[in-house]
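Report on one structure; see the data block that follows.
So, subunit A:
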Amino acid sequence: MSNVFIALQANEETRPIIEAIVMDNPQAVVKREPAMVKIDAPGRMVIHKETIEGLVGRAFDLQEMHIHLITLSGNVDETDNSLTLTWNN
Partner candidate 1 sequence: MAVTSLKEYIGVPRDTVANFNGKQLVYVSWDHHLLFAAPFLLCIPPQMTFREMVEGPLTALTQPDPDAKNIDWSKVEWMKSNQAWVPNFGASLADNGIGHKDQIRMRTPNLNSLRAAA
Partner candidate 2 sequence: MDTQVTKKKLGLKERYKLLTRDLGWETTFHTKDEVYPYVKYEGIKINDWDKWEDPFRLTMDAYWKYQAEKERKFYAIIDAHAQNNGHLNLTDARYLTAIKMFLQAISPGEYAASKGFARMGREFGGVGTQVACQMQALDEIRHAQTQIHAISNYNKYYNGFHAFSDSRDRIWYTSVPRSFFDDAMSAGPFEFMIAIGFSFEYVLTNLLFVPFMSGAAFNGDMATVTFGFSAQSDEARHMTLGLECIKFMLEQDPGNLPIVQRWIDKWFWRGMRILSLVGAMMDYMLPKRVMSWKEAFDIYGVENGGALFNDLARYGIKPPKGWDVAAGAIEHMSHQLFLGLYQWSFGTAFHGWIPSDDDMEWLSAKYPTTFDKYYRPRWEHIKKLEAEGTPFKNYGLAKLCQTCQLPTVFTEPGDPTMMCHRETEYKGEKYHFCSDGCQEIFEHEPEKYLQAWLPMPALFSELNGDIGAWMDWVGLKNGVDNGDYVGSQDQINFDKWRGMATSNKQS
């Protein structure tokens, strides 16, 4: 199965996002590179607003992620509550 991935800038605001991704996607693999963090997962990755809000202790709009995104791979589906990446293979 192909990996989907997301890469975020390494900064204070992405720390809880990365933590939430790891909590919600047990198969995710985190790679820390200079100034960025890349997270791979086989076939599918879901980012839940609720998990991030639990970690940051405030309301969080998933579209805030746009500020810190570097790149991603996979078909995207975004709703108010989650952002999902998938490969259909």
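Please note the rule applied: a contact is a pair of C-beta atoms (placed from the backbone, for glycine too) under 8 Å apart; a residue touches a chain by one contact, two chains touch by 3 or more; residues count from 1.
Selection rule, in plain terms: all candidates are chains of the complex that A comes from, given by their letters.
The shown structure was predicted, so the numbers you read here are calculated from the model rather than taken from an experiment.
A.B. asks: Only one of these touches subunit A in the complex, so go through 1 or 2 and give me its number.
C.D. replies: 2
A.B. asks: Which positions of subunit A touch candidate 2 when the two form their complex?
C.D. replies: Counting only subunit A, the residues touching candidate 2 are 2-5, 7, 9, 33-36, 63-64, 66-80, 87-89.
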